[in-house]
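Rather than the whole complex, this shows some of its chains in their spots.
The first chain written gets the first letter, and so on, giving A, B and C; residue counts start at 1 in each chain.
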Amino acid sequence: MNFEFPFNELPAVMRGPRVERRRVLVGGSAYWGTMEGDGRLRLDDGRVLADADALTYLPPVNPTKIIAVHISYASRSMETRNKPKPTDTPTYFTKPTTALNGHRGQILKPADCTYLNYEGEYAVVVGRTCRNVTPDEAWDCIEGFCPALDMGLQDFRDTDQGSMLRVKGADTLLPIGPGIVRGVNLFEQTLRTTVNGLVVQEAHIGDETIWGPHYVIADIARHIMLLPGDVILMGTPCHSRSVDPGDVVACEITGLGRLEGTVTAIDAPRASALGVGHAPTDTPEVRRVALGFDERVPEHLKENLRRARRPG
Amino acid sequence: MNFEFPFNELPAVMRGPRVERRRVLVGGSAYWGTMEGDGRLRLDDGRVLADADALTYLPPVNPTKIIAVHISYASRSMETRNKPKPTDTPTYFTKPTTALNGHRGQILKPADCTYLNYEGEYAVVVGRTCRNVTPDEAWDCIEGFCPALDMGLQDFRDTDQGSMLRVKGADTLLPIGPGIVRGVNLFEQTLRTTVNGLVVQEAHIGDETIWGPHYVIADIARHIMLLPGDVILMGTPCHSRSVDPGDVVACEITGLGRLEGTVTAIDAPRASALGVGHAPTDTPEVRRVALGFDERVPEHLKENLRRARRPG
Amino acid sequence: MNFEFPFNELPAVMRGPRVERRRVLVGGSAYWGTMEGDGRLRLDDGRVLADADALTYLPPVNPTKIIAVHISYASRSMETRNKPKPTDTPTYFTKPTTALNGHRGQILKPADCTYLNYEGEYAVVVGRTCRNVTPDEAWDCIEGFCPALDMGLQDFRDTDQGSMLRVKGADTLLPIGPGIVRGVNLFEQTLRTTVNGLVVQEAHIGDETIWGPHYVIADIARHIMLLPGDVILMGTPCHSRSVDPGDVVACEITGLGRLEGTVTAIDAPRASALGVGHAPTDTPEVRRVALGFDERVPEHLKENLRRARRPG
């Protein structure tokens, strides 16, 4: 990693014991609870819910802003041909909070779009007001970590001059959860994205990410005040590909949990029929990002990437 | 009604056409939609959901404060022996926003409590910042109306010196929805509360309420700024009674819709076992309010009130 | 105090070093900063503002709810003749969030009201979601403490059946700040309220309060979820009295800071002129609470209470 932190003392947010908090809708009311070892969720009011994974999930975060790192994995950097040099620094874009989605959510794909890409990531949740801090100090501002899927409608890649507002910002394009986790050493975990159960992305967070969350927070907070609840998406490894209605996409991170969503078709927007706004486009640049380059895929993922888009 | 408004022009919020907006959780994402005539919900993104009543509901409001009228129906006033005289004015209490619950919610009854009472009501949702207005001006501040259940744990009647914080403020004690409605003449509607399908409260809003929402808003806004989303609960007619786990309570208001919730048992709080705080009590005053006076009940409701607490 | 906590280990929120965070409006932007030892405020962006007390203050809290203890000092209990017995428990009321006011704020007194009373208090700010906790666990939910003034328009004492919505809930009736403080042993501090510089209330928090914040949080959180930012007002000692336009009221708590506000006249509400709502009343019960009983006042405060209402 580009910026070492003092490993002689693990930051409190990564020291055990592991605590996972989830937010669920039970019979009309939103409730927080803590996961027990046996897969049951103990709501704060004392109710113990047996099959945690079958509950109705809300995002475990309530941010005022969501900031995402473009590239934070060496593998992704090579794939997109934007390899950071040793002097390079992270770059960012944003997603609106209306993009938030919960575990087992529907990820909407409009009828006139072709390329909805997955990007499995881990998210950092800010725990306290944070501005003008050093990387060492930044650790104290972190509340916990969540699995996340930074989905993108690549059909809009050719518009917005790089902000990716319409690529990354559409409603439902940020599934996050199922819980927010403290007490886990993030750098010992492995992230895997699956499509219909097949592994399509895989990375060891400690070995393969370029910048840690402390560095990224200190970087952003040089100029931008982070508030409790704010979310930072930490980038994805290589092999982002597009998925289709019916596909089940999941981001599973050891120690943090498994998040899934289902791609769901919706009609094209009404205004599009009137010719309003940039139409989804299918250009070489769109395809380059949406479909990737198969020649670089390691053998054990090749077959998965090929089969992943065919559910059943 | 105590304070006439110029009926020669119906306020805009009560003029047609009727529009009902609901907020549902669909596959992890909260979404607004508009009810269609045939019982389907058309989400704003274009999806049409066939069986609206079977959806997962969120409260259709996001208030910064919830203020409730103690007594606004002549029948309730007589029953509680607090009959307002002609010079009388409304009085209020509050519920915290954590009490909000959605349609088909679970209404929690702790194991050490005996008397959880229903109170069917209509709620007024504030649509714009409002302070120091007259009753005539207040109509423009109203966004719409919702059915609501102002549930109360009467076991805490003997504490809090009248604020009813613990009676009315516990989590889940304010089911509201399923939608927020504009374009309906509130004063031509009839409110009915049912327990397990049997009518237990019934009142014609125009004929039996003492103060209209315009009067109540003008009264409160004399000293307190109302903000968009704030909720005012307009009081309940007579025959509030207590219900038990398993009971299905509903508030149905013609023109506005039908809201239901199910009473659900939870354990007593952990701190109660340590002797912390006022214990639930079963005193004559608690019983007077919780159980009511059967001699005043009209014939056609008597049998319902007797049978309502026995589900099945 | 009624409920001991394990003094062999002071809770983290009361262990040093002292940290005071303030929120100020500097040239149009709200900013957080940390107090330095020399009375300067260091904004998070690096600016150091010389005369902290002369800044423009915002409340250092952003609660979803504000809950207040009716009586938590033995002296106040005796004065109001509501002396809790050993078995007694705290009772509560609420203030809407629109009542919040900052340091050096204007405390509004409508022209048709006579009795605006001060109550110097300390406030507890909740730092994390909290439900169904024990008193021992409750300490971890506390973010910090603030001076506060729980102002009340006693002219509305005869209405609202004990909820005090109009007594305590009007806009501006909750000055709080200037900062939120951690790292101070609350139970070693002394609270003083002054009017125009003269001490009118005085109490040692450790010696004279009946319940600690951990007890109160555990009590409330038996049934009500507390959220980050929520505020609990911990009651006032004896000798609340009414003040007039021009009076400067302050609550100074050793270790926590000094909060002040100025009583400011405004016109009576427009709706009052139309006869809407309960009119301010001047009854024996109103006077009993608003003016107190001078015979019980200790010698050293008597002259102050007499002179305090005459500024200049």
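One rule holds for everything that comes next: contacts are C-beta pairs under 8 Å (C-beta built on N, C-alpha and C of every residue); 3 or more make two chains touch, one makes a residue touch a chain.
Note that the structure is a prediction, hence the values are computed from the model and not measured.
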- What is the copy count for the full homomeric complex in this file, when 3 chains appear in place? 4
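The rule is simple: only the chains that are shown with their structure count from here on.
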- Message: Can you work out the rotation angle that lays chain B over chain C using Cα coordinates, in steps of 5 degrees?
- Response: 180
- Message: Could you classify the chain A-chain B contact as same or different, where same means more than half of all interface residue numbers appear on both copies?
- Response: same
- Note on the structure: Rounded to the nearest Å, the gap between Cα centres of chain A and chain C is 43
- Message: Report the inter-centroid distance (CA atoms only) between chain B and chain C in whole Å.
- Response: 31
- Message: So the centre of each chain is just the mean of its C-alpha atoms; given that, what is the distance between chain A and chain B in Å?
- Response: 39
- At which residue positions does chain C touch at least two other chains? 131-132, 225
- Query: For the complex, which residues does chain A have touching chain B?
  - Reply: 25-29, 31, 45-47, 56-59, 100-106, 108, 171-172, 175, 261-262, 264, 266-267, 269-270
- Message: Under the definition above, what is the set of chain B residues touching chain C in their complex?
- Response: 3, 64-65, 67, 70, 89-94, 96-99, 110, 131-135, 153, 159-166, 169-171, 215, 218-219, 221-225, 227, 269-272, 274, 276-278
- Query: In their shared complex, at which residues does chain C touch chain A?
  - Reply: 21, 32, 44-46, 129-132, 225, 228
